[in-house]
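Of the protein chains in this complex, one is absent; all others appear in place.
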Amino acid sequence: MSSTWVVVEKRPRLKKPVLVEGLPGVGLVGRLAAEQLVNELDAKPFAVMHSSHFPPQVIVDEDAEISMFENTFYYWKNKKGKNDLVILMGDHQGLSVESHYEVSKEAVDLAHKLGVKTIYTLGGFRTGKIVKNPRVFGAVTDSRMRRTLEKHGVVFAGGPQFIAGAAGLMLGLGKLKGMRGACLMGETHGAYADPHSAEYVLKILTEVLKIKISYQGLEEMAKEIDKELERIRKAQKKQEEELRRMHESALKDRMSYFR
Amino acid sequence: MSSTWVVVEKRPRLKKPVLVEGLPGVGLVGRLAAEQLVNELDAKPFAVMHSSHFPPQVIVDEDAEISMFENTFYYWKNKKGKNDLVILMGDHQGLSVESHYEVSKEAVDLAHKLGVKTIYTLGGFRTGKIVKNPRVFGAVTDSRMRRTLEKHGVVFAGGPQFIAGAAGLMLGLGKLKGMRGACLMGETHGAYADPHSAEYVLKILTEVLKIKISYQGLEEMAKEIDKELERIRKAQKKQEEELRRMHESALKDRMSYFR
Amino acid sequence: MSSTWVVVEKRPRLKKPVLVEGLPGVGLVGRLAAEQLVNELDAKPFAVMHSSHFPPQVIVDEDAEISMFENTFYYWKNKKGKNDLVILMGDHQGLSVESHYEVSKEAVDLAHKLGVKTIYTLGGFRTGKIVKNPRVFGAVTDSRMRRTLEKHGVVFAGGPQFIAGAAGLMLGLGKLKGMRGACLMGETHGAYADPHSAEYVLKILTEVLKIKISYQGLEEMAKEIDKELERIRKAQKKQEEELRRMHESALKDRMSYFR
Partner (left out) sequence: MSSTWVVVEKRPRLKKPVLVEGLPGVGLVGRLAAEQLVNELDAKPFAVMHSSHFPPQVIVDEDAEISMFENTFYYWKNKKGKNDLVILMGDHQGLSVESHYEVSKEAVDLAHKLGVKTIYTLGGFRTGKIVKNPRVFGAVTDSRMRRTLEKHGVVFAGGPQFIAGAAGLMLGLGKLKGMRGACLMGETHGAYADPHSAEYVLKILTEVLKIKISYQGLEEMAKEIDKELERIRKAQKKQEEELRRMHESALKDRMSYFR
C-alpha cells in the first residue's frame, strides 16, 4: 500500500486558486487560523488525506462514533475577488521523519492538479514570551513575494534558520513544481494554543488575499480548545498506557533488536 | 516486495457477509471470542495474511514442525439466517507503527471484494478490575448501529477516547469504503487472558447476528491458554536472548547510528 | 528503488535442485558449513543479493580493493547423484526487522524459479556449553522430512520454540510456494565461531544428499577465522567511531525527533 494517500471526493473547478496550509504546529497557530478561515467562508471539504504514519488508532467522540486522524482539503469560490481558495486543515503531520515529506508532497501534487500557483503556509514562531500585539514573521520562495508582504507589515528577520514540517516543505516542494509561496509565522509563546497569534496571521493573509471575514470566533475557539485539550490530554494519557500494554510482547521482540 | 500481503486460496461466494475481527489485543478478548466462534461454527480457512512487520522468526511446535506468524481468514455459510460470516483471527498486528494500518487495510480490502457491508471488531477494555459480569462497551461508525447495539445491552461511554490497532483502524478504513461497523470491547482486567470477558462479548455478537453457539469451550480454553502462555513466555525469553546475541554485530553498527 | 534485490549473472539449468542456506548466525555454524561445501564442491557463483538494509559501507581488503556486503548464490552440478545444489552463502541478514523477510523472500523466489523443491537451512543452536560431539537439532516443514532426518541422527526436541532470521523464514516462505524443508542446527557454545559444530551439521547434510566431501578445511578455517575476527573487530571498532562522528549532525536532527 502507498503509505500516504489522498481520497478526492469531487475535484472542484477553481479560478486562479491559492493554497492555504494550516496543519498542527507551534502554538496551533496555523491550524487555528485555517479553521477560522474555513468556518467564516463556509469552505467545502472535497478531499481527505490519510497516512499509515499517522497514529495507529481512531478517535471516539462523545456519541461513541469513531473517526480517523486525517487532513482535509476545502475549497472556497471567491465571488468578488480573483482568487478561489484551497485550504488544507488537519490533525497530524505523521510520526516519522519521512512522513513530513509525504504529507507535503501529496498536498503539493493535488494543488498542482487544481492549478494552484501560489501557496501560503501558516504557522507559529516560538518566542517564549507573551505579547499583546504579536508580530508576523515571513519566509518566501522569491523576493517579489517578500516585497508584497512587507507592505502588509510582515517582518523578515535576517540570518539563516529553519522551518520544520509541512509549513516549510510545502513551499520547497511547491517551488520544484513552479509554484511560489510564503510562510506566515505568528509570534507565540509556544507552550499553549494561541488563537490571538492566529488572528494576527489571518488578518495579514486576508488582507493580502482581499477577503473580508470576522475574527471573533478565534477568541471563543481559544476557550473551547483549552477545555478540549485538557480532556484530550487525559484521554491520551490513558491511551498511552493502553498502547504500551497492548504492545508489550511486540515491544519485547523489538527491544531485543534495538537495545 | 509488498510488506503485508494476503494469499487467498479460494475466494468463497458469500451471502451478505459480515466481517468479524479478532486479532490479539487487550486481554486477548477479541482473539478468544473469534477462536470460539471459528471452532463452534466449524468455519473454514480460505486466506492467510503475512507481513514483514511480523516478528522475523518461525514458531516450532511440539512435533518440531515450523509455522509462520500469520493471520487467517475463515468463512461460514449461514444456512438458517441471512448473513454469512468472514472471521479474521490471528497471531500478530506487526512491530511498527505503520503495520497496524497495513494489516487493517489488507483485511478491509479483502472484505470489500467479498461484498462485506458490516464489520464487527472485537477487543478488550482495560479497567484493572476483576468483575463477575463484565460489561461490553461499544463504539460505532454511525448512530443507527449504536441504537441497535444498545438494545442488546452494549454500553456507550461518553467523552473522547481512542481505540488502538486493527479494532479501531478496520472500522475507520472500512468506513472509507462504505462499510459500517462497531467495536465491541469486553470489560477486562488487562493483565491476563480473559475468556470470561470474551464470552460476554461473543454472547452479544451472536445475539445481534442471530447465531446460536455454545460458549463452554471458552472456559477450557482459558485454562489451556494459561498453560501455553507460560510455556511461550519461557521460550520467548530464551528466544530473545538468541535474537539479541545473533544480532550482536548488526546491533553495534546500528547503534553507532542511532545512539 | 527496491530495498533488497538479486542480480542474476546467468541462470543455470539444474536437475532437481536442492537449496542449502548458510548465512551468518549463531556461532557462524551455517555460514562455515556452507563455505566448506562451496569450497569442496568448487560450486560456481551465479547470482548476488544486495540490500539497502545491509550496513551502509564497503569493505576494504589488504590490497585496498573494495567490496560490498552481499550474499552469493552458487550452483553445483551433481554428476553422480540425482540432486544438483544451489548454495546461498553470504555476509549479512540486514539491520532492520523487515530485512530478514526481504532477504528470505528474495532467496525463496529465486529458488522457486530454479525449480527447487527442497530447502535445507543451516544454523547453530546455542547451549552455552563446549561439547566434544555436538548434536544436530532439527525442525521441519512436514513429518516426512522428520522421519528421514531422524534416521541420520538428527535430534528433534519437543516443546514450542522459535527459529530467528533466514534459517526459519526461508522454510516458512518456501512452504507457501510448495517447497518442503528442514533446518539443521548444530549444538554450539554461541560465543565464538564454531567450525567443529559446522562439521557435524555438514556431515549429516552430505549424508542425506549422498555427497562425499572432505571436512578437513573446517579446522583450518576455524583458526583463520579466529585471527580474522580479531582484525575485523579492531577495524570495526574504529569504523564505529567513524560512523558515529560522520553522522554527528544527522544524529542530532534525528535525536530531536525520537528522544
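For reference, chains read A, B and C in written order, and residue numbers begin at 1 within each chain.
In this section, a residue touches a chain if its C-beta (ideal position, glycine included) is under 8 Å from a C-beta of that chain, and two chains touch if they have at least 3 such contacts.
These figures come from a predicted structure and were not determined experimentally.
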Contact residue for the chain not shown (choose from C:I59, C:A157 or C:I213): C:I59
Options A:K44, A:H112, A:R126 or A:H152, residue touching the unrepresented chain: A:R126
Absent-chain contact - pick from A:D63, A:E98 or A:E220: A:E98
Those residues of chain A which, in the complete complex, touch the missing chain: 2, 4, 25-26, 55, 92-95, 97-98, 100-102, 105-106, 126, 138-143, 146, 156-165, 168-169, 171-173, 175-176, 183, 190, 236, 240-241, 243-244, 247, 251, 254, 258
Missing-chain contacts mapped onto chain C: 1, 3, 7, 50-68, 95-96, 228, 231-232, 235-236, 238-239, 241-243, 245-246, 249-250, 252-254, 256-259
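Going forward, only the chains that are shown with their structure count from here on.
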Superposition rotation for chain A onto chain B, Cα-based, multiple of 5°: 90
Cα-centroid distance, chain A relative to chain B, in whole angstrom: 35
Centre distance in Å when chain A and chain C are each reduced to the mean of their C-alpha atoms: 49
Chain C residues counted as touching two or more neighbouring chains: 97, 254
